[in-house]
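Everything on this sheet refers to the single structure shown next.
Coming up: chain A.
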Amino acid sequence: MDASFWLLQFLNAMQYSMLLFLLSIGLTVIFGLMHFVNLAHASLYMLGAYFGISVSALTGQFWLAFILSPIIVTLIGAILYYTLIDRMRAAGPMNQVLVTFGLIFVILDLVRLGWGDIALGLDAPDALAHTVSFWGISYPAYRLFIIALGLTIMISMWVVLARTQIGAMIRASVENADMAASLGIHVGRLFFVVFCFGCALAGLAGVAAAPIFSATTTMGITILIPTLIVVVIGGLGSLEGAIAGSLIIGFLETFGAVLLPSLSAVLTYILLAVILVLRPQGLIPARG
Partner candidate 1 sequence: MFYQTRLRTITLILALGFLAVYASFGSYFAREIVIEITILAILAISLDFCAGFGGMVSLCHGAIMGISAYAFSIMSVKLGLPSVPSAMIGLMAAVVFSGLVGWVTARTSGIFFIMATLAFGQMAYTFFFKSRWLGGDDGMGGIDRFNLSWLGVDMNDALVFALFGVAVLLLVYVIAAILLRSGFGRILSGIHSNENRMQAVGINTANHKAMAMAASGLMAGIAGILAAQHTLYISPELLIWTVSGEVLLVVILGGIGTLIGPVVGAIMLVMLKHELSNYTDYWHMVVGMVLIFAVLAGGRGIFGQIEYWLITRHSPKTPHLPPAKEKDLA
Partner candidate 2 sequence: MLEVKHLSKDFGGITVIRDLSFTVNAGERRVILGPNGAGKTTLFHLLTGVEKASSGSISFAGKNISKMNAVERARVGIARSYQKNNLFEHLTIRENLMLAAAAATGKSRWFFRDVINQADMKTRIEETAEQVALTDQLDLMVSAVSYGNRRQLEVGLALATKPALLLMDEPTSGVGPAMIDTFHQLLETLPRDITILIIEHDMDLAFSIADRITVLNFGEKVFEGTPEDTRGNPTVRQIYLGGGDGTYGATNDHA
């Protein structure tokens, strides 16, 4: 195992971490703000992939799909927000689990009706459908693009949350929604904006992942558990937690796969159990 092996696997780990980050950041911020466990978040990821494939097939334009698909998913998210999510905010976590679980089932079968049971693929755009050689390795350009995309979003979210007024409002509302409301923040509108933003990121993750992974009807359920693990390991509702969690899981799964293949199926679960036993609130809890 030489340096190029480590570099390659580092890039693989980064690429996976960034996808996990795009998914988990929406879930964790929605939870942190609204105390809402949205299990259907992963279904929106699936919709992102399928809409991306359809738009791309209809127009032949990958980048159009890349922009349109998150927008469509956001619209669906907005509809869900007004029909269900908003109503369920005070209904208690058990009911939220039940409703969003129901949504998973509904969206799953709607996707089956719309796109069929056969797995679909999406080609990477021509500009990125090659490999890039550097430092003695060659690596798919599209994967480098995903790493760059994830890092960009990660850093801009950091800046927005830490430096801007809306970031301060979000942080205040995570700390104490009542207090935030009394300071004149329109909490309801803020929730809606954040929820839509989370949906857009889920859709973006879906369409971004489609050229690497095929789109299948089970992709939502399969990604749900790793995403929840990221969110929980990091600590619910915390941006830093989602970053730490997705990096930990991305690196653990990638290096576990090549260094400890016989254990790789359970490594994540072992880590999850150990972290929760030692730090029952996750690594970087949002509050307290």
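Selection criteria: all candidates are chains of the complex that A comes from, given by their letters.
Methods note: a contact is a pair of C-beta atoms (placed from the backbone, for glycine too) under 8 Å apart; a residue touches a chain by one contact, two chains touch by 3 or more; residues count from 1.
Owing to the predicted nature of the structure, the values given are computational and were not obtained by experimental measurement.
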*chain A: touching candidate in this complex (1 or 2)*: 1
_Residues of chain A defined as touching candidate 1 within the complex_ = 35, 37, 84, 87-88, 91-99, 101-106, 108-110, 112-113, 221, 225, 228-229, 232, 236, 265-266, 269-270, 272-273, 276-277, 280-282
